[in-house]
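For this depiction, one protein chain was excluded, whereas all remaining protein chains were kept in their positions.
Just so it is clear, A and B label the chains in written order, and each chain counts residues from 1 on its own.
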Amino acid sequence: MENLPQLVPLVVFIPLVGMIINLLWGARLGEQWAGWIGSGAAILSFLVSFLLLTYLTGSNYQSVVVNPPFLDGWLSIGSINLEIPWQQRVDTLSVTMMLVVTGVGSLIHIYAIGYMHGDERFPRFFAFLNMFLVFMLILVTGNNFLMMFVGWEGVGLCSYLLIGFWFDKAKGVGWKNSLAARKAMILNRIGDFGMLMGIFLIFWTFGTLDYYKPGEIANVEYQEHLVAQLTGEHGEAAAPAEGEHGATTTEGEAAAPAAEGEHTEAPVAEGEHGEAAAPAAEGEHAVGPAIPEYVNNDHIATDQLGVFGKAQRMLEDGAEVNFGVVSLPIETVLVLITLFLLLGATGKSAQIPLFVWLPDAMAGPTPVSALIHAATMVTAGVYMMVRSNVLYHNAETTSLVVALIGATTALAAGYIAIGQWDIKRVLAYSTISQLGFMVAAVGIGAYGAAMFHLVTHAFFKALLFLGSGSVIHGVEHGHHDVSHGHDHHHDHDFDPQDMRNMGGLRNKMPITFLTYLVGTLALAGIWPFAGFWSKDEILADAWLSNTAGGYVVLAMLVIAAAFTAFYMWRQIEMVFFGKPRTEAAEHAHESTPAMLWPLVILAFFALLAGFYNVPANAGPFTIFGFFEWLFGGAHSFTVFLEPSVAYAHAGEFQGGIAAVALILALGAILLARRVYGDNKSVTADNTDPLYVNPATRQIWSLANARLYWDETYNRLLEQPFNAIGNFLAHTLDWTFWHDYVHEKVVGRGFNALGDLLSSPVDLGIIDGIVNGLGRLVSWLAGGLRRIQTGYVRTYAITLLLGVVLVIIILLLPMLQSGS
Amino acid sequence: MFQVPTIADLNLGLTLPALSLALGACVLLLLDLFVPRERKEITAWLAMAGIAVSFVLNLAGFNESGTAFLGTFAADQFTGFLNIVILITAFLGVLLSLDYLKRAKIERGEYYVLLLLSAAGMMFMSSANDLIVVFIALELLSIPLYIMATFRAPDLKSEESGMKYFILGAFAGAFFVYGAALVYGATGTTNLPEIFAAVNGIIAAGGSQMFLLLMGTGLILVGLGFKVAVVPFHMWTPDVYEGAPTPVTAFMSVGAKAGGFAGLLRIMVVALPVFVLKDGQTAAAWQQTFWLVAAATLILGNIVAIAQTNVKRMLAYSSIAHAGYIMMAVAAAGTAGVANEATRAALLYLMAYMFTNLGAFGIALAIEKDDGSDTGVDNFIGLAKSKPALAAMMTVFMLSLTGIPLTGGFVGKWFVFKSALDAGLVPLAIIGVLTSVISAFYYVRIIVNMYLKDGEGDPAAGATRYVNWAIYVAFAGTLLMGIFPWIATNLSDTVVLAVEMFVR
Partner (left out) sequence: MALQEFAPAAALLGLSVLVALLVVMLSRLLGPHRPTSRKQAPYESGMKPIGQAVRRMPVKFYLVAVLFIIFDIEVIFFLPWAVVFRDLGVYGLIIMGVFLFILTVGFIYEWKKGALEWE
């Protein structure tokens, strides 16, 4: 049992093998094999993750740091004290992410077997998907920021490859796809710059990149509590543990086994040494996990601590960080670090100001949209900030910025979604909006709530995307059937993703409809679906934060939640209700079982996943404690996270806020039903009812134009950048250097010199020798020009100027000092 | 009175790797006379054998250190590491040339002899412990390159390229000699450790000797800066790289840089590390200048590269930019206490750059036509369809040049940035990060062309057996360094610079 964490390298390794097989022999294996090898790798990886979960539950959530074989010297230079080991971390946070990535990933792999059927690059698609899993799992299992960065860049690369997967589609669509891929790549590079600067700063400040060193305890309170429990002093130990958290925690009931607390990573299992190195208690281990030796990190010297432990130690000491020129207090440095990391997160998690790539990224195949651009990769930014919760918790300025960015993004994206026609684009803006919820949660300090929303969102957003893929598939096939039946005239313009071309699919695709409805209600936050619980916890935490910023965030999020319900119901009406608006929709039919089973499974989770973290005292919402009882206590998910997320605290249930949010959402749905229901979702001239109504025309147009965000970027950034590039290339390098300096200055200068020397001779003022000299100069000039067919003299003069420059710069300090 | 040394005093054992290569070149020149004209690949195989012998000798003597030739020649791990880089470069250079010369109908045995001689010059440079030896090595590595650049004669571009390189090279070489003379004037010696010993006296004395030494340092920077192509001594690079036959470009873009930086590092780290204007300063007097040169190189190289449409020209500007990154490490070496770390960073960067750049040039060579045309960026369009393996490897090379993790380029950049930060050159490190972001634009463009644009893929007729081998080796090296960087870092860990051996 205690050797289970040693399996964690397999989580990364299995998809790697799948990728290599598909990359090398995919074409020879054929569709069936390629698809199942890819999916099999994901499923196996999921099973291993599950084994890791069983290990954690069986060992009081004690974290373990694993050194995979063959990789232990990853980056180390003894002499300059650079030591970045390739270590993987098994703790509750990383296992949560592993389960989401591999679980949702497996379903999407299976779905893709049906969806990609007949694509000429089928095996490569699965190779890329597996490659994505490899990097995403490196990102979440790494024990240091460099590994996170490796995964971070890797998933970015996969995203780039998969957005542009259909780069060769005919009629310019392929070109649009590759432009979208490039946009994603470039905007992410901006974020990566922030990430890199943040990592540099972390290394400069703490001298290490490890989150926690092996044996270090992440959550001291949890550990004290746990040890007290195990040694039978439950009563006394429980009190101090609650004292710290008291204000916001209510559970404290004996029902919560290992409540608010701290966490540890006691056993350091290194390769085969695993058993030997583990605490002595391992011997008689059949009974239960060993009692951890330490309850806090006081026995570890400061320079042996990881980033987070060291940050806390430095905060206690009020240390200063020396940057050569200036020395900053540690609080200020933390603000800088977190701001840089935030820039990275806004790139990857599509937040203001870098969100514009995500809607375009929908150009990729739908399974990609579901897996990478909804459920997993885009949440990497949230994961990173939750992982760094110690830093964010201690940087109040940043937290405020984070909260405002998240809330603004949630609101703006939710608003834009109202005006979109493309079924996937609506979901894309919805994703941005929901990511905004998570980021806002991080900003107000609700790290547990952010992770909870991340998990539930992964389920229902993957479900919605896969459902939309099923719809698109159905409509496309319907269109295919029609245009084969009789020569269809508007063949060129038909867009299977445009909701105006749908309608009435409720009867054609019943299973897709039902599962899509579940996803919609979950996203809209209707009781008892998963979204209700996770969204409500964020709102409750915003209320409990008891600050002006918290209230502003709360207000924005509540409005955003109402928008969510509105645009989702608009979509339901347009796609599934009413009458079919095109022949393609008329002839659409249900998708294959390989695509439907994942939908059903995801719908199951979208319905029930929320109960895993039900709050206490939620009264009728939890059917009077039934689910509390089922999952062994309230806030089970937050409790599960606490050993690895020091500041994950559970918010008290706020019945009033939950009721207001629920009523608003239901109201928004009713409103949407009024506007779009009864087969009037698309008006006769093919536009939105809101646009037709003069009172709401402006509002809708602004949403439809995406708040002019892309255009602004285009004008402010892209055009000037291109202009500067052109200026440097053409004007400066070519026109100025080659034409002006060479032809005008140098060429004419030589001629002028020649003239100066030779024309007076011609005039007869000086004769004889001077005459010869003049000719010699112009002959030399001409001769040199003939020999040096290029611009060698320009080069030589530049060289000479460089010499002068170098000498001047070297001598300047000496001359200034007056010696 | 001059004491006549004995042969044993020369310590010939330490010089074996370099000497064997030079001797091999002489012997090859004679052997080639008896190789029939249509079987010149025999000469190439012999050349490779010579490189292999030198490589083995170098590995065998890797851990021995000391001086030879009466203190003018230093052999230490710095030499050993650089020799590995140089010899691999030469080996891959021969592999790339074999079929290319045949295709271009310029197959002559002298080519390989010149290549060996130039490589021998680079190896002498990596162990030069005296300004005069630096100069001789500089000429020995340059002159064969001038000839090789014109090897495609009577092709006009090739002739022009060699001529330009020669004239400007001679010009810059003169500056180096002038600089060396000024240093001699200030210190009374050309031996690097002795210069080091004399520097403290000059700092104390100040005045005109200080002036001479500063001037000399600046002019040495000019002479060697020209070889490694840093701004503002870079103007020749694009024209020469474009005009020279592609395998020659590949060889000189790596080899000449390795040689130039070897000389620069050795002079700056062994002779002038504590050369400050006043007592008590920690940054060497030349650091400021190197810093500015590095910054200018990074900015200009990366930005102008965006505008290039010819891939050889683009790689030329990119090689200027990479010289900037290595220059960053040299500048960092000017801070007291960082010298060894910065030297290691420069060495690692050189190694990563060697694999990546040789690979990239190898692929450019593969799509080039027999007459030297078709090296545009647009010729990469559709390569993913016609030659998926080549396109995939080119992608890795481009990513490595950009500095994406899991490639050698990232490892090199990481160490260089690290050393710059440790040396307190924070603005320079920021410029480095920013410019490497900019560089993504023109590297990714190649990837976009290969994968995302529609078009007939190039048949890549140049991707013959030996060229493929060379590309595979470069590819393997790039990935190995990226995924298992400790192979290279551990090797460089052993590097102990002469500065610790002689004077401390």
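Following the convention adopted for this analysis, a contact is a pair of C-beta atoms (placed from the backbone, for glycine too) under 8 Å apart; a residue touches a chain by one contact, two chains touch by 3 or more.
Quick caveat, the model's predicted, so the values are computed rather than measured.
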Ask   = Considering the whole complex, which of B:188, B:337, B:427 or B:459 touches the chain not shown?
value = B:188
Task = Could you please point out the chain B residues that touch the chain left off the display?
result = 4-7, 26, 29-30, 33, 188
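Just so it is clear, only the chains that are shown with their structure count from here on.
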Remark   = Cα centroid separation, chain A vs chain B, in Å, comes to 39
Ask   = Can you list the residues on chain B that touch chain A in the complex?
value = 156, 160, 163-164, 167-168, 171-172, 175, 206-207, 210-211, 214-215, 217-219, 221-222, 225-226, 231-233, 235-236, 239, 277-278, 285-286, 288-289, 292-293, 303-304, 306-307, 340-341, 344, 399, 404-406, 411, 414, 417-418, 421-422, 424, 426, 429-430, 433-434, 437, 440, 444, 448, 451-454, 485-486, 489-490, 493
Partner chain B, residues of chain A touching it in the complex = 73-80, 82, 149-150, 153-154, 157, 164, 167-168, 174, 177-178, 181-182, 185-186, 189-190, 192-193, 196-197, 200, 204, 323-325, 725-726, 728-730, 733, 787-790, 792, 794-796, 798-799, 801-803, 805-807, 809-811, 813-814, 817, 819
